[in-house]
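Note that this complex is displayed minus one protein chain, with the remaining chains in position.
Note that the chains are named A, B and C in the order they appear, and that numbering of residues resets to 1 at the start of each chain.
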Amino acid sequence: MTVFTVFFIIFLLTLMVITALAIVQTKNLFAAAMLSGIFSLMSAMIFFLLDAADVALTEAAVGAGISTVLFLGALALTAENERAGTAGRAAALAVVTVITAVLVYATFDMPRLGDPNAPAQLHVAPWYLEKTPEYIDVPNVVTAVLASFRGYDTLGETFVVFTAGIGVLFLLGKAPVGQPKVSPAMTFAGKTGLRHYQIPRVVGRLLIPFILLFALYVQFHGDYSPGGGFQAGVIVAASVVLYALLEGEEQARQALPAWLLRLMAATGPLIYGFTGVACMLLGGNFLDYSVLAHDPVHGQHYGILVIEAGVGVTVTGVLISIFHSFAARGAK
Amino acid sequence: MEILELYNYWVFAILLMIGFYAVTAKLNLVKKLIGLSLFQSAVFLLYISMGPVEGGTAPIFHADVTGRVFSNPLPSVLILTAIVVGISTLALGLAIIVRIKEAYDSVEENEIRELDRQ
Amino acid sequence: MAMVVDVASWVLLTVGGFFVLVGGIGALRMPDLYTRMHAASVTDSLGAMLVLGGLVLQAGITLETVKLAAILIFMLFTSPTAANALASAALLAGINPGLAKPWRQEPRS
Partner (left out) sequence: MSVEAYHLAVLQVVVPLLSAPFVVLLRPRGLAWAAASAASAMAFAIAVSLTAGVLSGDEYRYAVGGWAAPYGIEIRVDALTSLLLLVVTGASLVALLAGRRSLDVDIDDARQPLFYGAWMLALAGLAGIVVSADAFNIFVFMEVSSLASYILIAAGPNRRALPATFKYLVMGTIGATFYLIGVGLIYMMTGTLNLADMAQRVHEVADQRPVLAAAGFIIVGLALKAAVFPLHAWLPNAYTYAPHAVTVFLAACATKVQIYVLLRFDFLVFQGNLPGHEFQFSHFLMPLALLAILLASGVAMMERNLKRLLAYSSVAQIGYIMLGVSLLSATGLSAGIIHIFNHALAKGALFLAVACLGMHIQGLRLGDLAGAAKRMPWTMAAFVIAGLSLIGIPGTAGFVSKWLLISAALAEGSLGIAVVAVVLIGSLMAVVYVWRVVEAAYFQSPQAGSPEGRHEAPPMLLVVTWAAVLGNVYFGLAPGLPIKLSQAAAASLLQHLP
């Protein structure tokens, strides 16, 4: 890390603090949602500078993309401005001050940023770096750890996404009591999209195939470069959101009907889980891909390919379902 | 220079507490959730700051790896999971807020409490 | 040769950075939405092109260059479209280009 990088990191971190203060300060929730998107982009930059390229890609796609879309969908159904202010400000500030003091006090014994002799760099992590070429043989060690060494965590993660999908479908699947108040913009976009706006429509339609192509690249190139099933699923979902904006919510629903999305959301976790069960049936431990082929390394490759596909299918199905749930709530 | 290398952790502490303040003190439910996601983002920074090694690069093995230093892959893996958990919580929370809005016609905590008291 | 390429790339990067800065100042200082958008467009047209061009020179003929070129092409497609969508959304929401009148009525002193 050069001095220049260090100063850039410090600059970005300071900017993040300022943005965070602005997010808390502003009464306009729309502005707060946008600012938190910007906040996410800045943290993605920090993550990239700190050698976590996979995390940077994910944070940019999730923080600046999907969560902003979700906030906007929810704000259209609720309120754009914060009415009431704060309560118990003094107590909250006191707690906050105490915890900050404890944390800053704790930092002085922490290993310095980039210290090669930090405990985290000496135990477990070197083993991953050393053994990945031998056992898994994929260039991206993050993918190897994510999908194989700690594949059980990623299974849990996939089910977290699935749970969120079930939850949103369950909560918003019930028809609203009475007529909800809907912002005109949402209804407008819901019915016809941007059909009367030629330029965005033409360019948008042109881009969608490329976005999907990029998603496939991210999905299948995850072994070699940052990326994988989760990021790919987010990108596919983004392309569908774009399609729904251009052509209207109805059209997007026809292209990918609700039952199909639900099937995808449920099939993805099953693909992942049954890969693990298949390993058990073939005589290995749960999620031990080595038994999937004659050569353990090949087995690992197959396993990672299949479970990444499972993750991608889940994330695509769940995120599009969630988007539709929010958008359709407004269109009714 | 030495002292600046703890700056990441201070910013983590400050961001964490800005988020925590928004969650506890703000009355608007959407604002609470925004605060909650700030709160979680701060933790991402804590973990990722443990990753890099002086002179290292992201742990991706290109053609020639001899003599190169790589950063720790494990914090990245953990935070990938944590980001996914964060967005899932956010989606569920927003869905609950939409239902609250429909049931109470308000998303302000004090007004909801008032309505429940009746 | 390598020296020349390096200098050329840094010149491009610096000039590009300058235009990005100008775009940023414009977005802050201009009086209404449309003029601000006009100023900001300097960032993603001229600024982005120069910076990416500088980076291409840094990368040489590799896969990275292809990726940078793809980024450039997509930026040239998307940023004007986004600006167009934003401007028409603003117009639809009832924000008028308010600059014309006060500018003319301003007494010359």
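Going forward, contacts are C-beta pairs under 8 Å (C-beta built on N, C-alpha and C of every residue); 3 or more make two chains touch, one makes a residue touch a chain.
Predicted model only: the values in this text are computed from it and were never measured.
Colleague: For the chain that's been dropped from view, list the shown partners it touches.
Modeller: A, B
Colleague: Taking the full complex into account, find the residue in A:M34, A:A84 or A:A118 that is in contact with the omitted chain.
Modeller: Spelled out, the listed residue whose C-beta touches the missing chain is A:A118.
Colleague: Looking at B:Y21, B:F39 or B:F70, which makes contact with the chain not pictured?
Modeller: B:F39
Colleague: From the listed residues A:I46, A:L169, A:V306 or A:A327, report the one that touches the chain absent from this view.
Modeller: A:L169
Colleague: Can you say which of B:I14, B:L29 or B:V53 touches the chain missing from this structure?
Modeller: B:L29
Colleague: Based on the whole complex, identify which of A:I18, A:A87, A:V102 or A:A255 touches the chain you can't see.
Modeller: Considering the complete complex, A:V102 is the one touching the chain left out.
Colleague: Can you list where chain A touches the absent chain?
Modeller: 102-103, 105-111, 118-125, 127-128, 131, 148-153, 155-157, 159-160, 162-164, 166-167, 169-171, 173-174, 262-263, 265-267, 269-270, 273-274, 276-277, 280, 284-290
Colleague: Can you list, in ascending order, the chain B residues touching the missing chain?
Modeller: Its contact residues with the unshown chain are 16, 20, 23, 29, 32-33, 36, 39-40, 43, 46-47, 50, 74-75, 78, 81-82, 85, 88-89, 92-93, 96-97, 99-100, 103-104, 109, 112-113, 116.
Simple rule for what comes next: only the chains that are shown with their structure count from here on.
Colleague: Line, ring, star, complete or other: which describes how these chains touch one another?
Modeller: line
Colleague: Round to the nearest whole Å and give the separation of the Cα centres of chain A and chain B.
Modeller: Roughly 12 Å separates the two chain centres.
Colleague: CA centre of chain A versus CA centre of chain C: separation in Å?
Modeller: Those two chain centres are 28 Å apart.
Colleague: How about chain C: which of its residues touch chain A in the complex?
Modeller: Chain C residues touching chain A: 74, 77-78, 81, 84-85, 88, 93.
Colleague: Going by the contact rule at the top, pick out the chain B residues touching chain A in the complex.
Modeller: Going by the criterion above, the answer is residues 1-2, 4-22, 24-28, 30-31, 34-35, 37-38, 41, 44-45, 48-62, 69-81, 83-92, 94-99, 101-103, 107-111.
Colleague: Hey, which residues of chain A end up touching chain B in the complex?
Modeller: So the residues of chain A touching chain B come out as 1, 3, 6, 9-10, 13-14, 16-17, 20-21, 23-24, 29, 32-33, 36, 39-40, 43, 46-47, 50-55, 58-59, 62-63, 66-67, 70-71, 73-75, 77-79, 82-89, 92-93, 95-97, 99-100, 103-104, 107-108, 110-116, 118, 120-121, 124-125, 128-129, 132-133, 139-142, 144-146, 150, 153-154, 156-157, 160-161, 163-164, 167-168, 171-172, 176-178, 180, 224-226, 230, 322, 325-326, 329.
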